[in-house]
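My questions all concern the structure below.
What follows is subunit A.
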Amino acid sequence: MSEERSGNIGDAQRRGLVGDEALPDEPAAEPAALGDEVSSLRMILTLGAAGALAGLLIVMVFNATLPAIEAHRAEAVRLAVTEVLQQPARYEALSVTEAGLVELPREDVQPANAVLVYVGFDEGGRATGVAVTAAEAGFQDIVGLIYGFDPQSGTLLGMKVLESKETPGLGDKIQKDARFVAQFAGARPPLEAVKRPKGEEGEIDSITGATISSRAVVRIINNSLERLRPRIEAHFQEVVR
Partner candidate 1 sequence: MSRALTFRNGVHPGDAKELTAASPIRRLPFPDEVVLPLRQHTGAPAKLLVRAGDRVERGDMIGAAAGFISSPVHASAAGRVRSIGPWPHPSGGFEPAVRIVVDRYAAQMPRRRLVPDWEGLAPKEIVSAVQAAGVVGLGGAAFPAHVKLSPPADQTIDTLVVNGCECEPYLTSDHRVMLEYADRVYTGVRIMLRCLGIERAVVGIERNKPDAIETMRRAAPRDLDIEVVGLDVKYPQGAEKMLIKVLLDREVPSGGLPGNVGAVVQNVGSIAMLAEVFETGLPLIERIVTVTGPGVRKPGNWIVPVGTKLCDLIEGSGGLDDDASEIIFGGPMMGASVASLDTPVLKGTSGVLVLSTNETRLRDSHPCIRCGRCLEACPVFLNPQRLGSLARKESFSEMLEHNLMDCMLCGCCSYACPSNIPLSHLFATAKAALRRRPAA
Partner candidate 2 sequence: MRQTTPQQDLLRGLWRENPVLIQMLGLCPALAVTNNVENSLAMGLATFFVLCGSSLLVSLCKRWIPGEIRISVYILIIATFVTVADLCLAALLPDIHKALGAFIALIVVNCMILGRQEAFASRRPVGRALLDAVGTGAGFTLALVMLGGTREVLGSGSFLNVPLFGPSYEPWVVMILPPGGFLTLGVLLLGLAWWEERRRERVKAGGVPAGADMEPSPALGMSLSERASSRGDAA
């Protein structure tokens, strides 16, 4: 696959880069049939030009598709947030920083780097809860989810798995098993995944045959809340006040 291995380098290049000494392991006269000699400058320039063209093409397509892609992304976020915040009237995204939750500076949206949470409001404009995304290792690979949390009552509003590679038929029940998902609405963290629920607060009845995935969901929410809860509560105190 190496491109230049079988080629021959141009005269200019040879003179410019290796001086006049002949390369020892090279026949003096190379057969002429093997193509015209190309200056390395031209090579580089061709490459650059091709690159520029490629860049141009890509950016044009990018610009053309960006609205649609953004729309899909926003829609996906809306669906998820609406679901885990129990149909808020509207929501707004905040960025999580060391200091707390801050409003997004509008200009440079950097969804890739910023950690976002979404605060939902009811018709009356009261903040009803916050939707948080989190991801950690599950049974197979990373499980990514979003959950809604109401700091005022201290309970969860809902949970939705966004991304998982858990075993179809087993682990993917964390996504597909409505009974399992429904348990999160109203549960009071810190949660605990158990086999046979005894009716205590914060208990989540784990899925038979997928205990590990169930526990992973619980663990992800617990860890995430543990980290963010003070900041969320602080923010809510501000908003409520």
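In this text, contacts are C-beta pairs under 8 Å (C-beta built on N, C-alpha and C of every residue); 3 or more make two chains touch, one makes a residue touch a chain; residues count from 1.
With respect to how the candidates were assembled, all candidates are chains of the complex that A comes from, given by their letters.
Please read these numbers as outputs of a predicted model, since none were measured by experiment.
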item	value
Complex member in contact with subunit A (any copy), out of 1 or 2	2
Touching residues (chain side subunit A, partner candidate 2) in the complex	1-4, 7, 35, 38, 42-43, 46-47, 50-51, 54, 57-58, 61-62, 65, 68-69, 72, 76, 167-170
